[in-house]
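Right, one structure below, let's go through it.
Shown here: the complex without one of its protein chains, the others still in place.
Now for chain A:
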Amino acid sequence: MASRRRTLLKVIILGDSGVGKTSLMNQYVNKKFSNQYKATIGADFLTKEVQFEDRLFTLQIWDTAGQERFQSLGVAFYRGADCCVLVYDVNSMKSFDNLNNWREEFLIQASPSDPDNFPFVLLGNKVDVDGGNSRVVSEKKAKAWCASKGNIPYFETSAKDGINVEEAFQCIVKNALKNEPEEELYMPDTVDVVGGNRGQGSSGCC
């Protein structure tokens, strides 16, 4: 029945400049890594067809500029998001410390209908760098932060080596569907699609 219809899922990737947002998106969608990416100006997105529980979705992944000065653009880009992916660099404490800021700014600008239950997913990227020797944010610390924000699912990734990227995005899709019935959906054809067959929440992701 309705489950045959294609649905759009909008996902926003946020995080400090240079943490690897563009790389993660390209690794997931195109299975490619380049160290020649330019700093993202404004915003862009890629789409990918994904299957989840026998349903086909178009995942629209938004990549945004990482410098805080550009946050005022968020109003236009964040609206209608189904999930927000926060990214930090495990080798940069500053990028981790800024997660609160990114999360809060997203909730203000996207103004989702149920901010307390809006799905976030956290990615700690660049675990490949220097064999892990330059790492400054521990997994424990990251998980503690996730727990304090209502059990946000967490993945440690390497966009360069493709580590955990696929797994992370599967979780992102699942979480994007979490609030589906309640969400004020952006695309008209995403309305009324899902019945009770939604995801199990974030617990399965970590």
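By our rule, a contact is a pair of C-beta atoms (placed from the backbone, for glycine too) under 8 Å apart; a residue touches a chain by one contact, two chains touch by 3 or more; residues count from 1.
The rule is simple: contacts and distances are computed from a predicted model.
Q: Given the options "TBC1 domain family member 15", "B-like cyclin", "GATOR complex protein NPRL3" or "Proteasome subunit beta type-6", which would UniProt use as the protein name of the unshown chain?
A: Protein name of the absent chain (UniProt record): "TBC1 domain family member 15".
Q: Return the single residue from A:60, A:109 or A:158 that touches the missing chain.
A: Going through A:60, A:109 or A:158 one by one, A:60 is the residue touching the chain not shown.
Q: What residues on chain A make contact with the chain left out of this view?
A: 17-18, 36-39, 41-45, 60, 65-70, 72-73, 75-77, 94
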